[in-house]
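Here it is: the structure, laid out below.
One protein chain is absent from this view; the other protein chains keep their places.
In this document, chain identifiers A and B correspond to the written order of the chains, with residue numbering beginning at 1 in each.
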Amino acid sequence: MSLLHPDRLFPAEPSTRGLTRALFQSVESLPIVSPHGHTDPRWWGEDPAFADAAELFVIPDHYVVRMLVSQGVPFAALGIGSGAEPDRRTVWRTFAAHYHLFRGTPSRLWIDHALSEVFGIEARLSADTADAAFDAVGDCLSRPEFRPRALYDRFGISVIATTDGALDDLAQHRAARDSGWSGRVVPTYRPDAVTDPDFEGFAGNLDRLGEITGCDTGSWAGYLEAHRARRAFFATMGATATDHGHPTARTADLPEAQARALFDLVRTGRASAEEAETFRAQMLTEFARMSCEDGLVMQLHAGSLRNHSDAVFRAMGRDRGFDIPRRTGYVEELRPLLNAVGMDGRLRLVLFTLDESTYARELAPLAGAYPGLRLGPPWWFHDSFEGMRRFREAVTETAGFHNTAGFNDDTRALCSIPARHDVARRCDCAFLADLVVTHRLDEDEAFALAPLLAHDLARDTYKLGEDA
Amino acid sequence: MSLLHPDRLFPAEPSTRGLTRALFQSVESLPIVSPHGHTDPRWWGEDPAFADAAELFVIPDHYVVRMLVSQGVPFAALGIGSGAEPDRRTVWRTFAAHYHLFRGTPSRLWIDHALSEVFGIEARLSADTADAAFDAVGDCLSRPEFRPRALYDRFGISVIATTDGALDDLAQHRAARDSGWSGRVVPTYRPDAVTDPDFEGFAGNLDRLGEITGCDTGSWAGYLEAHRARRAFFATMGATATDHGHPTARTADLPEAQARALFDLVRTGRASAEEAETFRAQMLTEFARMSCEDGLVMQLHAGSLRNHSDAVFRAMGRDRGFDIPRRTGYVEELRPLLNAVGMDGRLRLVLFTLDESTYARELAPLAGAYPGLRLGPPWWFHDSFEGMRRFREAVTETAGFHNTAGFNDDTRALCSIPARHDVARRCDCAFLADLVVTHRLDEDEAFALAPLLAHDLARDTYKLGEDA
Partner (left out) sequence: MSLLHPDRLFPAEPSTRGLTRALFQSVESLPIVSPHGHTDPRWWGEDPAFADAAELFVIPDHYVVRMLVSQGVPFAALGIGSGAEPDRRTVWRTFAAHYHLFRGTPSRLWIDHALSEVFGIEARLSADTADAAFDAVGDCLSRPEFRPRALYDRFGISVIATTDGALDDLAQHRAARDSGWSGRVVPTYRPDAVTDPDFEGFAGNLDRLGEITGCDTGSWAGYLEAHRARRAFFATMGATATDHGHPTARTADLPEAQARALFDLVRTGRASAEEAETFRAQMLTEFARMSCEDGLVMQLHAGSLRNHSDAVFRAMGRDRGFDIPRRTGYVEELRPLLNAVGMDGRLRLVLFTLDESTYARELAPLAGAYPGLRLGPPWWFHDSFEGMRRFREAVTETAGFHNTAGFNDDTRALCSIPARHDVARRCDCAFLADLVVTHRLDEDEAFALAPLLAHDLARDTYKLGEDA
């Protein structure tokens, strides 16, 4: 018995299933375009071996950690925080014994896919099979064909983007490029640490930005110039995009003197919460203008309340599964930015949301009108079978397919990349097949759209050029 | 090959499809009742010929224009605004060459339906077929049987409502009535221009309202009396309803002295945004009272942020596809109105929304309690296969079928009227069939409900009497 059924995620109704299968076969082997994600640049620069199954599947995966914690498993038992269990096999056994908690979740699909396709494991994970799986994974990881670059090649990736701070020197990207390896790894400019007044160490980060660029980041004009310089540097290293993680989608377009005064205030660290929010809002519009100038595609990931639990943040730090979505508006919020550059043919802004109620109400209407907008794929908790279905059902009738941005895997879990693209391709093919069997689309059109959704839109949206 | 499959929009599962087909056959030929829409009264008063396919399908259709603009087609290439392409065939070719953008959208279904059913075209629209379609449509339009009144008859319309400003003299309605033509065209009282202090020319509109009615619109009492007079005039011309397009659903019920003072302020043009909103809110309650008195059905279309792009509004004017829905509340908002007249057996208020999250949470609970409320069909972006499905799934369990208002096509595109009713009837039959095959409803009940949803509820809700 295999962990993976060949018809997984295909609709049960036979005629729809048959067409879904045919559509999927037409796109299954297309290269993976990964224009947004969080793989570790060191993997590409140094090509290190992974240590063990717990390091690969449990400890860094906040989807996995949060579910186990929610059912009473202590962080320490997962090898995290003070008193962390040091033995990786023990951590793995804890995970395996609780694997039933993931029934019905995308984590289950991704992990089963990776165990089966990457490591050749076909027994369902449980307390009973934990040791065998741990050993099988460990055995593989000691071999060169399981190092990151080899996996990149094996997965059929044609390009992968990392997400990198504004102060990053991109040394690992340089190392990857200089290594002679044929993979294409591009950085993404993510400047939150120097644009969000609430970010830890904001003032020091501004100073560092000045040092790196030689710009006077004590002045508004110099600060903007420093961003331009860093964006240009990222572009020379292959970047085609920037990314902006904001608590809300608010934008502003202040008169120059007000923006300057706000920057001066924010630099002092004495800005109120509202002033900090206005500064972030203003910066989104500034970045949109820069995008028009330098051609870097702008991404906005809005609506996560980070570190909801003070206790978890203090003890465990960021990215431990306690970032919670909240209600997010886009209509009034994006208006200042869109009034500034929304009709400028050079703008390319990809919008992401954690608030699905905005799909049909706000995002599809906006993307179906403004030429510069594209809708990013379902993000984070919604990057799943039901989430993808809701996305297509909610946005297609208003925005069509061409105003969507193709798939992002958005992951820091390397082995889940093929699984995530597999799920997305299956879901999109099922959606197209449903349109055909209900006679909303002709069959030849579905076969034309399937590679668009699986591959071409991502490449085109992010200006990634042709596959090598 | 036909553009239209006879089983379009029917569920794929064979037993459900079979029952859907039988239900649809029972309602397919019922007369079209169109109690809310935006056809041009001149069509009915003067019965002019349409010029060409671009005038009919592209230039005035903001669904079509917005999608093309969103993918980088300039307004001018669509024959709109400064530098507008003067050649209609060229405009049509641009549209046809981009017809793939509409895959999966209702516009595609409507246009295919009109091309096939009205103009006998069976080749899918594309750059290759553009000229043939343009010529075929043009050839038809030159013939008398493609003039508006002939199309009305051919479409099987039994009554159609237009939407008319409070200052309108309804001359075209009079002309239609006096022409001896048997069609029934009724006006709808839409007073936004004289109730919304933010409307262009509000003060002048008040003066004009006074002149027309002989009422003193400089006083609160006279202003209300003027509305009563105009409503009575509209009723003599056949109107059975009023319509109110508001940015929110806020209502108010101020003490008389406060309302009078607010009117005096608003007349000066110096009201704040909040005061203008309160005035609109108050007027909704006044209109609800008038509805109780004169029996005109009240419609509320709330929640659109009009003219989101300043640049598009300045260059192209209203209704160019840049009206964007926003989050809209009804529970606290309608409470003052409902406390005033919500339990009055004479009230009939039809509620529309662009915020689907309110279907199950707010609107169905309200309509399932207050005797005067009915839920309008899915509006605007949601007037589509998925939109209609979501509506029925979200509201039926709480509000049933009898608290819904039947279908509105709500269109200014004459040839899309049969297509829109066709889609609505198919969707509703599919929904009923699904209830039967899952044994939530008996088959005879589904056959009783199908004509209710297709025809009777619209006629009854809007007090339109029997078909001729």
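The rule is short, and it goes like this: a residue touches a chain if its C-beta (ideal position, glycine included) is under 8 Å from a C-beta of that chain, and two chains touch if they have at least 3 such contacts.
This structure is a prediction, so every number in the text was calculated from the model and none was measured.
Asker: Can you work out which residue in A:Glu386, A:Asp444 or A:Asp467 touches the chain that's missing from view?
Answerer: Residue touching the absent chain, from the options given: A:Glu386.
Asker: Write down which of A:Val33, A:Leu56, A:Val69 or A:Ala249 is the residue touching the left-out chain.
Answerer: Touches the omitted chain: A:Val69.
Asker: Please pick, from A:Asp52, A:Asp243, A:Glu277 or A:Asp355, the residue that touches the omitted chain in the full complex.
Answerer: A:Asp355
Asker: For chain A, which residues reach the chain that was dropped from this view?
Answerer: 5, 7-13, 66-67, 69-72, 100-106, 108-109, 124, 305, 308-312, 321-322, 324-327, 354-357, 381-382, 384-387
Asker: Even though one chain is hidden, which residues of chain B still touch it in the full complex?
Answerer: Given the touch definition above, chain B has residues 13, 15-16, 329, 331-332, 335, 338-339, 342-343, 345, 357, 360-362, 364-371, 373, 393-394, 396-403, 434-435, 437-442, 445, 448-449 touching the missing chain.
By our rule, only the chains that are shown with their structure count from here on.
Asker: How many angstrom between the C-alpha centroids of chain B and chain A?
Answerer: 40
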